[in-house]
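Only a single protein chain was left out; the remaining protein chains are all shown in position.
Think of it as A, B and C in the order they're written, each chain with its own count starting at 1.
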Amino acid sequence: MDIATQTSTAWLSDDDLEMVRANVPIVYVDAVPVRVDSLGNVIEVGMLLRVAADGTISRMVVTGRVMFNERVREALMRHCEKDLGPLAFPRVPANPTPFTVVEYFPDPDRSGFYDPRHHAVSLAYVVPVEGECEPTQEALDLTWFTPEEAVGREVRESMTSGHDRLIRLALAHVGKLP
Amino acid sequence: MDIATQTSTAWLSDDDLEMVRANVPIVYVDAVPVRVDSLGNVIEVGMLLRVAADGTISRMVVTGRVMFNERVREALMRHCEKDLGPLAFPRVPANPTPFTVVEYFPDPDRSGFYDPRHHAVSLAYVVPVEGECEPTQEALDLTWFTPEEAVGREVRESMTSGHDRLIRLALAHVGKLP
Amino acid sequence: MDIATQTSTAWLSDDDLEMVRANVPIVYVDAVPVRVDSLGNVIEVGMLLRVAADGTISRMVVTGRVMFNERVREALMRHCEKDLGPLAFPRVPANPTPFTVVEYFPDPDRSGFYDPRHHAVSLAYVVPVEGECEPTQEALDLTWFTPEEAVGREVRESMTSGHDRLIRLALAHVGKLP
Partner (left out) sequence: MDIATQTSTAWLSDDDLEMVRANVPIVYVDAVPVRVDSLGNVIEVGMLLRVAADGTISRMVVTGRVMFNERVREALMRHCEKDLGPLAFPRVPANPTPFTVVEYFPDPDRSGFYDPRHHAVSLAYVVPVEGECEPTQEALDLTWFTPEEAVGREVRESMTSGHDRLIRLALAHVGKLP
């Protein structure tokens, strides 16, 4: 089990990465970090503040590529640890089925989910975290929001590329969409 | 939130219980207790040994009624605590959707799931437990099995009423059906 | 397989029905009728206009009890045929898992889903219909709305008891929540 925190460009030369991005969909995972109460109810959603794929400084969920020979679970854990810190203790669900499949396209109108760099097919999971989170690497901040706040105007306007919609799909999945 | 461990007959007189059982489906929850590794992979399934609804001494999952005015989550937690002990620390999933709906009928051929006492519609969940389990109340024993053991002949033959099939559905749901 | 369209009070005397409703949760099914395109995308949501459980004339989904000895699928089909007419050709999903579990309580604050008559645990499904729908029995009207219209203010304000939220959960489940 290799869950090392390689940087995302280590695994392909820039030229090869360009070729891949221009020709095939990339496998991604998205993780929506949440806090749950003792009965499993989602009470808060965590969002990173970071430079998004579209160049804006935005609120975002945890997101990243699945590497060659890596299990989806390992990728999910690796990106959660990379973005939330080593003490977050993410609880990747036992069920491997994502709550939704997010299709990011260079064309913003193709699906409503946008990534100017490539076409990515992302498996999206709700991941309860129990430990202390501190944003690492490129993230500027991590903030927890109640479900009401997470779908409110202020947070929605701080998100781009369809990430606000992804939050609503995640809250619906756990029965907490206001 | 009331998760008191009332005995199952406290809430209706025997006559009224008979009338209910003869006329309407009863809402149930089934919980398949599991141990997971740090990546969320199910590595063991817990099964109780107890007197089943059909009178046999059988391997079983956690199961029980949802009471009037009780949330499904609360019922799930209450039955897990009742059967696995107060230190089991069950992690009820954030997603309220069961992995399957089990329909128990007095007629064993109606669905393959059997309960001579009534027609029950049971919401079935896989519940990771992290703490120490000790069977309480009516259970004689709690044993952990690997996925291979859990679907093997010996364990299957110790189960009745379709519970062996429920175990296979649960393992399939978490991607661990051998 | 009995999917006769008995009226809902035929199966219990009024006294017994009162006793049941006051003491145990009732098993329900909710069906959100949808139109899909050739690729399976939901393009419209159907809503009935009828007298709701709370006495208002409201937009609603198909909803009703599961009877004693009835399979969940049979109940779903029976209520769809009863409310949408015999030529609707509902396509009950192959997967028996509901997209969400709706808990209706006499206390409107218990879960946000409200039914003054009883505590119901309802298995909710999205059901594509292909044929001609015409509302039957108690429904005054059936109207199809795009996802955008279905979550818009006008439709939301014509719904009570949490049914507007159920529509949003259904649209999220099929990836079409705006």
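Following the convention adopted for this analysis, contacts are C-beta pairs under 8 Å (C-beta built on N, C-alpha and C of every residue); 3 or more make two chains touch, one makes a residue touch a chain.
Just so we're clear, the structure is a prediction, and the values are computed from it rather than from any experiment.
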Which residue from C:25, C:46 or C:96 sits in contact with the chain not drawn here? C:96
Per the definition of touch given earlier, which of C:41, C:56 or C:137 contacts the omitted chain? C:41
Any idea which of C:126, C:139 or C:159 touches the chain not displayed? C:126
Full-complex contact with the absent chain, from B:21, B:59, B:79 or B:173: B:173
Go through chain B and note every residue touching the omitted chain. 100-101, 165, 168-169, 171-173, 175, 177-178
Residue list for chain A contacting the dropped chain reads 11-12, 16, 19-20, 22-27, 66-72, 96-101, 103, 105, 107, 110-111, 119, 121, 123
Where chain C meets the left-out chain, the residues are 1, 34, 36, 38-42, 71, 73-74, 77, 91-96, 99, 126, 128, 173-175
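FYI, only the chains that are shown with their structure count from here on.
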Shared interface numbering between chain C and chain B [over half = same, under half = different]: same
Taking each chain's mean CA coordinate, chain A and chain B are separated, in whole Å, by 33
Residues touching two or more other chains, restricted to chain B: which are they? 71, 96, 99
